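The complex appears here without one of its protein chains, the remainder shown in place.
And then chain A:
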Amino acid sequence: MIKDFVISFRLRNTYKANGFIYFLRQLPLVKKLLPASAYKSRGLKKLANVIALIREVVNTFLWKGIYLALIFAAAVTLFPDIGWEGFLNAFFFLTLAGGFLNTQLFDPTNDKYYAIILMGMDARSYTLSNYAYFLIRVFIGFLPLTCLFAFLLGQSPIWGVWLALFVLGIKLLFSGFILWDDLKSVKKNLPDSTEKRDAMLVLLAAALLCVAGFGLPLAGVALPVTAWPYLLTVVVILAVFGGIYIFRCREYKRMCRELLKKAPAFAATATTANQVIQANSLKKIDYTAEVSAGRKKGYAYFNALFFARHRRLLHKPAKRICVVTVMIFAVAGVACALNGDIAAQVNEMVMNMLPLFLFIMYLIHPGRSMTQAMFMNCDHSMLSYRFYRQPKVILSLFVERLKSLSLISLIPAAFIGVELALLLAMTGGTDNVINYILIIVTILMMSVFFSVHYMVLYYLLQPYNIQLENRNAAYGIANFLTYIVCYGAISRHIPTMIFGTGITLFCLVYIFAALVLVYRLAPKTFRLR
């Protein structure tokens, strides 16, 4: 088993090291310095291996640290009166949710697929040795952090040991249960619909557990500290049974065959993760016989059909967002009418926290998913036809697409803008009537900005080749920077008059500059890489 683990660990590390070199070779300047022969360079391979190992170590602690820091922050800020009890309560329920959601044993990853299916490694030995490694990482990762946070909350660090053991126990207990349940499903050959229903139930249960984790302490209730020794004892006993079941189970080969059908590398038709994305993207096309392309001809007709067939990606989310915003608006309106303090806070928020809506607009804008669908379901095929790559065709289709995307995304933006203006009026209003107009204009402008931004990024940095491999790291970096900038805006308090005017002017300049760039460069850049 140890030998199998070492082989699988080396395989995974090689996979990651090659992935790292591949990533470097996508960077514009680095690419010229690194030839394809870089993959056989021992020095570079060692460096990539070291970096992969460092990532492994950092990952062992980083996410657990962030997770515990969030619970800690909630305990000291949201329910300071019952700080330690509240911390334990949230930790208990979130660990239960994690037991459902984070189950390494059942992740259909590519490295598992390569090792078990492609190279024929012993499924049981591979799965169990890697699961044991996962458990060790969980324990080692949690132990110092739980000790630290217990100490910070004025408790004995020995609590850290119990909490790390609790996490370990929950992992074993839930994994044992899911393994038993999965094997039952494989034997009965249950349909996909059952699997989907189960996945929904798991998500629902996890959401409820998260609500209980933070909601109970917020309401002043928490699991008593005195209950913990009993809870721990029960979990440890059940975990022993779970562990015995997992480590004695003989059905891993069959389970892995079923499970790894979901791995991105599975099937000759889906050799890269992006091909799986494409397969999923194609599922989002809805056949509609009664497409109203009107009198449209040529590329306008083509574009009208594209948007009509992707209603599920565009219209439905837009409608849902409108409904949700109306509900939030109604709740906020009632709360403001009943409570003067809330009304004052909402007024203050609308007048000073418009930057928050930059992030909200970023989250709800369909530009990224739509440009991805444009490539996966349309341009991936059409760009191999020369007529489709003519400059005038590229530009005319760009304009058609931008119009369609902007119009659809303006609807939820208009809802949000008008609702914010109404909330402002309902909560005491403002001395300057321009603020009402500015709020609506700013939100609409943000929506147009994101439509232009995503379309321009796509047309200037189109990252994929015909095999759907990502060949342009700049595209990923640009999207990441967009996220960082929008996320950074969340906590900014800037008067609406200043922010609204500034962002509107910025959007106008950006949109103009971006369109000029597209007209000049897209005929050269918008092609398969």
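Keep in mind that, in the parts below, contacts are C-beta pairs under 8 Å (C-beta built on N, C-alpha and C of every residue); 3 or more make two chains touch, one makes a residue touch a chain; residues count from 1.
Definition applied: contacts and distances are computed from a predicted model.
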item	value
Choices "Peptidoglycan-associated lipoprotein", "Basic membrane protein A", "Anaerobic sulfite reductase subunit AsrA" or "ABC-2 type transport system ATP-binding protein" - which one is the UniProt name of the chain not shown	"ABC-2 type transport system ATP-binding protein"
Sole residue of A:12, A:380, A:401 or A:453 that reaches the chain not shown, by the stated touch rule	A:380
From A:306, A:357 or A:526, residue that would touch the chain that is not displayed	A:306
Contact set of chain A toward the excluded chain (per top definition)	35-37, 282, 285, 287, 289, 297-299, 301-302, 305-306, 309-310, 377-378, 380-382, 384-387, 389-390, 466, 527-528
